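Notes follow once the structure below has been shown.
A single protein chain has been removed from this complex, and every other one stays in its place.
Letters A and B mark the chains as written, and numbering starts fresh at 1 in each.
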Amino acid sequence: MDSIFGVPIQALMGQLMLGLVNGCFYALLSLGLAVIFGMLNIVNFAHGALYMVGAFLAWMLLNLAGVNYWVALLLVPLAVGALGALIETTLLRWLQGLDHLYGLLLTFGLALIIEGIFREAYGSSGQPYDLPQVFKGAFDLGFMFLPKYRAWVVVASLVACLATWYVIEKTRLGAYLRAGTENPNLVKAFGINVPLMVTLTYAFGVGLAGLAGVMAAPIYQVSPLMGSNIIIIVFAVVVIGGMGSILGSIITGLALGLIEGLTKVFYAEISTTVVFIIMAVVLMFRPAGLFGREK
Amino acid sequence: MKFKLLAVAAAASIAGLPLSASAQQGKLSGDVVKIGVLSDMSGLYADYGGPGAVAAARLAVQDFGGKIFGKNIEVVSADHQNKPDIAKNVTQQWFDRDGVDMTVENLNSSVALAVQALGKEKNKITIVTGAATSRLTNEDCAPATGIHYLMDTIALANVVGKAVVKDGGNSWFFLTADYAFGHSLEKDTGDVVKAAGGRVNGAVRHPLSTNDFSSFLLQAQTSGAKVVGLANAGGDTVNSIKAAAEFGITKRQNLAALLMLVTDVHAIGLNTAQGLYLTEGWYWDLNPETRAWADKYSKVMNGRKPNSNHAAVYSSTMHYLKAVQAAGTDDTAAVMKKMRETPINDMFAKGGKLREDGRMVHDMYLFQVKTPAESKATWDYYNLKGTVKGEEAFQTVAAGKCTAVKK
Partner (left out) sequence: MNRTVLAFLVLAAAGLVAPFVGYPIFLMKVLCFALFASAFNLLIGFTGLLSFGHAMFFGFAAYVCGHAAKVWGLTPELAIALGTLSAGVLGVVTGWLAVRRQGIYFAMVTLALAQMVYFICVQAPFTYAEDGIQSIPRGKLLGVVDLANDRVMYYLVFAVFMAGLLGIYRIVHSPFGQVLKSIRENEARALSLGYDVDRYKHLAFVLSASLAGLAGATKSLAFGLATLTDVSWQMSGEVVLMTLLGGMGTIFGPALGAAIVVTMQNYLSGLGSMVTIIMGVTFVVCVLLFRRGIVGEIQHRLARKG
């Protein structure tokens, strides 16, 4: 069978593959957002900008310091996480107790600053990031070319997502984190350093964004605009999935990437808006989100 | 809007020497000739025009002598970030408040259309070099004030399109930048393909300044067309070609870069770009004159060589200044008349002529990108494959849609 519904198999599989890769990025980023929101009640608009910072750090490491992709994969999330810790302790901490809207506004301002700095330094078109040699080329599957690197991205992000889910839901550290949000005072009474946990949570969340940035660098061209382009879609993903559910964000992110890929085959014109349309539908029938627990 | 004011003072402390042989006292509005260079300074077209265009304009003023009728020539510039509203805002302030007499460069096509319309409204000369939409000399022509100097989508289609079709590429799929330029180029090239007996299988539109072309190229792949026509430019073309290589598109299909400049080839690298056909109105390595000017440009631009757009900015600015001098005033109608009366014979074009509809007609060249083995040095990228005379490359006035000048 050469085609389904009049669409050649090659096109379908190809777009689904690309959609899956996009979905992995949506999942990673919405995961970070969900972790931060779940623990801190802050909608981190700067998430996209930090994702972009991750990509740029990887680029800078490669082109200015000769540090290769694998080392960057390790270093960059740590660096971005450190930056996140700095942001949390110096800026976000002041917003505790205020209306959550201020958190959104503050991180929006941060996003503007970060994007502005990089745009000033590098212009707004993309910088190329060279693939590590082992990833160059593609698997010829017959019905499509599957670039080796994109296959790696799928594997790596799934591992990262599942690892995060495991840590938060199944380990003691995760239990402390979850308890710390539910009832900080009680947890403090147990002698656990809640402010430190908060900082670490934010750092971890943005570290995930930084990881996504490194993985995105070879695919999407490193550009100061890459963060803002993706963050709004990720917001929609989070509204659809419902914030607060880790597994929910992962599943929703992947699913929406796949759906986007599908629409590109059958009805390309709505591929840019399909995520928002789904969000509108979910809002009509399940306002709390598919996996959400309305707080 | 604030903008960098580059007062090019008479570096010619050739003080005391009258500039023109005929010591003609000219009348200048505001006692100065102000030239505005409007371009994309930081985005996907920054290499195409950008700071290089400003440098080229400055070189022209400098070579002209820096002064005219004893008064200063000033060059101002601005970055429109590829947004027509910013471009219109800046140009409006330039014309209304800052006494700018002429603006040059004006890529991209959306910007060019807005600027040319504004120039028509305010009776100020607008020279478009970097934008390609053929609408500038057709439906949206402004013969009294608007000049389209370098190339347009019809010439691109006629030179590159025909060459690729002759090579066997008779079924096409277009990857089109979704704005005036892309649409024009897609339509004009499609016309050429069909006129040669070929077929257009389809097209997909992508937003300006796209980073990830994978899904669009996939659609091109499934179309089964022999040729994937890239109806885009600058950073978009660079990214398309790189992605095509990554996805193995080039194994089964041919790419046609409908608008590519030497700066794009530099960004892509010869490994990936080799063998591609393209057309430019000028190349730095054509003859001793072009090489000499390219050297001058290199010195102020960190060793980068100029592309045809930069050369066009230089040539048109120089042509304008000479016309002002000959006319004895910077009044728009008088200067435009002189620019049409005088042919253009400089390092950019030989026998170039400014037509009544605003089109500057000059020869176009067909190039093929060298293989890495053939290239002897950086920037040595092209083999000259043919020259197409201006009258053949560009559309005639009679065939065009500029009703203001058609008989």
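Here is the rule we use: a residue touches a chain if its C-beta (ideal position, glycine included) is under 8 Å from a C-beta of that chain, and two chains touch if they have at least 3 such contacts.
As the structure is a computational prediction, the values presented were derived from the model and not from experiment.
Remark: the absent chain touches shown chains A, B in the intact complex. The residue from A:Ile9, A:Met60, A:Leu73 or A:Leu104 that touches the chain not shown here is A:Leu104. Set against the missing chain, the residues A:Ala34, A:Ala160, A:Ala236 or A:Leu254 yield one that touches it, A:Ala236. Contact with the chain not shown here comes from a single listed residue; of A:Ala65, A:Leu86 or A:Ile117, that residue is A:Ile117.
In the full complex, subunit B touches the hidden chain at residues 1-4, 41-42, 78-79, 81-86, 88-90, 92-93, 96-97, 109-110, 113-114, 117, 178-180, 207-208. Contact between subunit A and the unshown chain involves residues 43, 91, 94-95, 99-102, 104-106, 108-117, 119-120, 228, 232-233, 235-236, 238-239, 269, 272-273, 275-277, 279-280, 283-284, 287.
Methods note: only the chains that are shown with their structure count from here on.
In this assembly, the C-alpha centroid of subunit A lies 40 Å from the C-alpha centroid of subunit B.
Residues 41-44, 46, 81, 204, 209, 211-212, 214-215, 218-219, 221-222, 234-235, 239, 242, 246-248 of subunit B are the ones touching subunit A in the complex. Of all residues in subunit A, those touching subunit B in their complex are 8, 10-11, 14-15, 18, 119, 123-126, 128, 138, 140, 144-145, 147, 219-221, 223, 225-226, 261, 264, 268, 271.
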